[in-house]
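With one protein chain held back, the other chains of the complex are shown just where they sit.
Coming up: chain A.
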Amino acid sequence: MAEEGPFTDISGKPISLECQNYTPFCREFTVSSPKVSLLKVMGYTCSVWLLAYAVFFLTENTTVLSSAIMVTLVGMILHIHFVKVDQETLLIIGSLGIQLSSLYASGRESTTFIEMSKIKDIVINEAIYMQSIIYYLCILIKDPSEPDGVASVVPLFQSSKPRLNCLVRVYKSCQEIIAQSR
C-alpha cells in the first residue's frame, strides 16, 4: 500500500495510520494522535503555580499553595484518564461487524462493537466545525422500522480527526469488505 505522504490531522499536527490486513475480510486500522507535549504541560503547571504564589503573596495563606498543587495533580490525572486519546482503532470483520476502540493515555480502553446486520454503510461526510469545513468518516446505522432509513450516525476517529487522504484510504478498504458481505 503506497503511502501518500505523512498524514496530518485537521489542525496540522502529524498523526500516523497503521493498516493491518489479517485476512481478506478482516482488517484493522489504527490512528495514533500526537503525544502530550512536554512544553505545554510545563507551561500550564508554571502558570498555575505562579498564580498561586501571587495569591499567597497577597493573602499569606499557605493552603493556597497546597491546594494549587492538588488542583494541578488532579487536573493532570483527569486529563490523561478521560480526555487524552492516544490511539483510535477500527477493526472491521466481514459479516460479523465493526469494532471501534479508543486507547487513552492512562491505558484505559473503551470499546464498542456494532454488528453487521445493523450497519447500513460507511461514508465520508462533511461537517462545519467552528470556522472550517472538515471531512469525517462515519457509520450509518439502519433504522429497524424503515428499510431505507438511517436511525443514527456514528462518527469515527473523533479525537484524532485525520484529514481526507487518511480517511479515503480507510474508506476504500472498508468498502471492499462491506461490499463482500452484502
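The criterion applied here is as follows: a contact is a pair of C-beta atoms (placed from the backbone, for glycine too) under 8 Å apart; a residue touches a chain by one contact, two chains touch by 3 or more; residues count from 1.
Everything that follows uses one rule, which is that contacts and distances are computed from a predicted model.
Between the names "Phosphatidylinositol N-acetylglucosaminyltransferase subunit Q", "Origin recognition complex subunit 3", "Phospholipid-transporting ATPase" or "Cell division cycle-associated protein 4 isoform X1", the one given in UniProt for the chain missing from this structure view is "Phosphatidylinositol N-acetylglucosaminyltransferase subunit Q". In the complete complex, the residue from A:Ser37, A:Thr59 or A:Ser117 that touches the missing chain is A:Ser117.
Contact with the chain not shown here comes from a single listed residue; of A:Leu96, A:Val154 or A:Val168, that residue is A:Leu96.
In the full complex, chain A touches the omitted chain through residues 22-26, 28, 91, 93-96, 99, 101, 111-113, 115, 117-118, 144, 181.
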